[in-house]
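Presented below is the structure to which this report refers.
All protein chains but one are shown in place.
And then chain A:
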Amino acid sequence: MADILEIQGISKRYGAVQALDQVSLNVPQGSIYGLLGPNGSGKTTTLGIVLDVINASAGTFRWFGQPLSKSTKRRIGALLETPNFYPYLTGEENLRLTAEVKGVAPARVGEALQTVGLGNRRGDKFKGYSLGMKQRLAIGAALLGDPEVLVLDEPTNGLDPEGIAEVRRLILHIASQGKTIVLASHLLDEVEKVCTHMAVLRNGKLKAQGPVSSILATNDLVFLNGGAPLETLLQTALALPFVAEARLTDQQIQVTLQNGVDSSELNRAFFAQGIALGQLVVRKKSLESQFLEIIKADHA
């Protein structure tokens, strides 16, 4: 499938701070692409650059295989950081203005307000909206003109649990219509629940990218003990060709297997060496520990 967005080696420097360092990534058409990273990792900077509001220090990017222009902007709906509207205008007036800036028929405004559940508050001033309503209005504005791509930066920020669930439902609903969604978030669980693809950023560097399943679901951990002294278990494990990593933790040996290797294979290998393991526990890595592992990779 074609890539909606290709980013080639973009960097951004703010004085002495390297906010982004040679980031390259591709967003496939129809994906829900999660941009994951802790606060200050460069997510918003990346999105700001591809949305034309931040000048990159180096690198290029292309939307739909073309450089960004007025016509490509029309095919993108975006919400960057905070909802940005005129506080003294009503929700409806604000969206009408957005529609005109985007060159979209004003008739679509009512529809967008309904989609984000603000139909009955359309006549209220934006400054009177709750945080959740402001966020929903911003999503409504991004939806105007039926864009092919939605770029959402922390769309559930500041929402209560109900609002978060609602926004996620909305995102999945939009994605089910075949649209591509780029979603920046510092919440792992959000990315796991919603996204098909992801990229992990830390300190402006790209740590990993690809389908969520290939990044998160591999490399289960196996914990071993018994049958031999821990030191022997460790040496034996390290000697096995299909063991990616093994170390002593907490009175047991933690083993990371290579992709596609089953834990029973490990058991068999130990038995072949004359060690009957007392205990073998397979633990799916928690998302959080995987995330921490990915972002810590540069310290190793």
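To be clear about the criterion, a contact is a pair of C-beta atoms (placed from the backbone, for glycine too) under 8 Å apart; a residue touches a chain by one contact, two chains touch by 3 or more; residues count from 1.
In this section, contacts and distances are computed from a predicted model.
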item: Absent chain [UniProt protein name; select from "Lipoprotein", "Ketoacyl-ACP synthase III", "ABC transporter permease" or "Glutathione-dependent formaldehyde dehydrogenase"]; value: "ABC transporter permease"
item: Contact with the hidden chain (one of A:8, A:26 or A:82); value: A:82
item: Candidates A:39, A:55 or A:259 - the one touching the absent chain; value: A:55
item: Contact set of chain A toward the excluded chain (per top definition); value: 48, 51-55, 70, 73-74, 78, 80-82, 84-89, 93, 96-98, 100-103, 141
